[in-house]
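Every protein chain except one is present and positioned as in the full complex.
Right after this comes subunit A.
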Amino acid sequence: MSFFIRKNQRGAKRNNGATVTGRPKTYKEKKRLAHDDEISSHSEGENDDSRVYTESEEDEETVQEKRLRLTKEYIQEIENQERIRREEHDIDKSVIAHRLKEDLLEQSGRLRRTVADSYEKVDEALIRHLHCKDHKQPITCLTISPDCQSLFTASKDCTIVKWCLVDFKKVAAIKRVDKKTSSEVKGHKSVVQSLSISSDGKFLASGDLDNQIHIWDPMTMKWMHTFRGHRAGITGLVFRRGTHTLYSASMDRTVKIWNLDEMSYVETLLGHQDAITSIDALNKERAITAGGRDNSLRVWKIPEESQLIFNGHQGSIDCVRLINEDHFVSCGDDGMLSLWGSQKKKPLCSVSGAHGVDASNNQAFWISSVAALTNTDLIASGSQDGFIRLWKCGDNFRTLTPLLSVPVCGFVNSLAFSSDGKMLIAGLGQEHRLGRWWRNGSAKNEIVIIPLKQRETS
């Protein structure tokens, strides 16, 4: 909560000579007080300096008292939470301070937690496999709901399935639709390549290769809206966290921004020279896209209407994920896994042949998917070599060291960490999600849920 954070009001006149509190008399006073009364739980913009409000002026005493009361309540809330967590009666003050600091860092996008080292070897007996009739073809993409209660997956047979992550059962499915089905029944006509859920769990977006984006209600799995605007298949969808803004990336080389509060199109971002393969976004009004064979990753600064171009990789860049607001990881069909920082146009660290070399054609295995646990240093990458590899980003994101590897069978088409870092979910298939260059007959088209356990630190 940003009770301590106050926007720098330039040009706001302060009534230094004004007398005491009571009722605000002038229009300006009323307006200022109204603004101060608003307790914004969301601080936006990049010029946000967090300042502790220590000034105490006579005319704003009531406001200060209110803030004090509210902060006391908030601290009380945190104390209760910590008490429940630790089951202790004595609360350590430093823990609350640490928690407050973490919240602040998270909001401003500067949180970094080093948790990778604390992860233990995965117990293979605890890995769950999910199958269903609706996913007879390889899984292409998946997304986890923000409360980690449900999982949404899509496959090459144009279906979307909702699973419950508590009892690991299928809850609902959106079946494939073709010319014969009536127009009232909504669904996808072609392969669904991208899925995304908003951070408050109110909208689920799915995009297919038929240029359509369908919006569903994740609770009831009912159709809400369709966005038609793209001129080629949609390869990536992502919601900006904390908002209802949807960014969609397509094979027509554009990124389109949609507003789901009004169910309308906002704008188009141009610049890529090849079909966009992947898109990701966090809390800021920025999106990052991977441009396939034009070997560029572009960070789109939407309010400034500009793009930053990062160059790297030799083959097609297939997937990009943001680790935190300043660092991101990308993978490609040259077998390279690259770590990037927003200040450098070339990757900070690159691992070539990250998943080994294919013995049949002496080329590095294509890395088809990558996932990052937000604001930490843990990364997972998946390919067709039979392992999901977990990596640790060390030394200020300048090194990548292999951490663990989980054996799986098939093409790892999609990876996602749950937000609490307790699960890694992989969508597997007999084929690559983009085509049928190979077919692994011994693999199954399934979803694999890998429980991640952290070592208890003393």
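Of note:
Criterion: a contact is a pair of C-beta atoms (placed from the backbone, for glycine too) under 8 Å apart; a residue touches a chain by one contact, two chains touch by 3 or more; residues count from 1.
Quick note on the criterion: contacts and distances are computed from a predicted model.
Think of the chain that is not pictured: of "Electron transfer flavoprotein subunit beta", "rRNA biogenesis protein RRP36", "Cytochrome c oxidase assembly protein COX20, mitochondrial" or "Cell cycle checkpoint protein RAD1", UniProt labels it "rRNA biogenesis protein RRP36". When the whole complex is considered, the residue among A:85, A:179 or A:344 that touches the unshown chain is A:344.
Among the residues A:306, A:401 or A:454, only A:306 touches the chain that is left out of the figure. Within the complete assembly, residues 269-271, 273-274, 292-294, 299-302, 304-310, 342-346 of subunit A touch the chain that is not shown.
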